[in-house]
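Down below is the structure, laid out as structure tokens.
All protein chains but one are shown at their positions in the complex.
This part shows chain A:
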Amino acid sequence: MAVSGLIMLGYLVAHVAGNLKVFFGPEEFNEYAHWLRVMGAPLLHHEWALWLVRIVLLAAVGAHAVSAYQLSRRDIKARPTAYVHRRRRASYATRTMRWGGIILALFIVWHVLDLTTGTVHTGGFEEGRPYQNVVDTFSTWYGNVIYLVAMLAVGLHVRHGFWSAAQTLGVGNARRERLLRGLANGLALALTAGFVSVPVAVMTGVVS
């Protein structure tokens, strides 16, 4: 869970940094998208680096999902009889890890079909012109809703996930507790704010 989660988190940081290029206009954004395809050239062939990233990510998603499934099954088996008196336990981020993860998995499928393959894209998907594609997606109400919900889920997931990964890998101790919590909250906030800024910019007309 920890290692695969951190791989995906590393990707998200790079992803949000790339997304923010949308604020520098269509030329720079599209050029950046093109660079992703020629990354590592001339050593690597066209899109090789990108596919390498995709394969690593796919493996990480798979490993993360399988571990989550195994962990959940084990946890349910360990408490066969529920308490009669229930009370709200742990923080919101902690309690929503499982459902949040499922929401994120569904979102990723939609996200890839929308902006990578263009299968469910509305408004004439054009490969190589991501700026226009992004504007199209965030010009629909449901595109905005799905995206905003998913980005809130990302923030919550990272908030508990990053800190937990640190504990799993044995990095946590009493002295580092505040640092790790702060890092987890900071990362969660930066990712959510960064990702959300794009649809908000389209909605307010800053990006069009």
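Keep in mind that, in the parts below, a residue touches a chain if its C-beta (ideal position, glycine included) is under 8 Å from a C-beta of that chain, and two chains touch if they have at least 3 such contacts; residues count from 1.
What we mean here is this: contacts and distances are computed from a predicted model.
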Inset, instruction - Would you mind picking the UniProt name of the chain not drawn here, from "ATP synthase subunit c", "ABC transporter permease", "Succinate dehydrogenase/fumarate reductase iron-sulfur subunit" or "Extracellular solute-binding protein"? - result: "Succinate dehydrogenase/fumarate reductase iron-sulfur subunit"
Inset, instruction - Out of A:8, A:33, A:60 or A:97, point to the residue that touches the absent chain in the complete complex. - result: A:97
Inset, instruction - Give the residue, chosen from A:41, A:109, A:149 or A:169, that touches the chain omitted from the document. - result: A:169
Legend entry - Chain not shown, touching residues in chain A: 71, 74-75, 77-87, 89-90, 94-95, 97, 160, 163-164, 166-174, 177
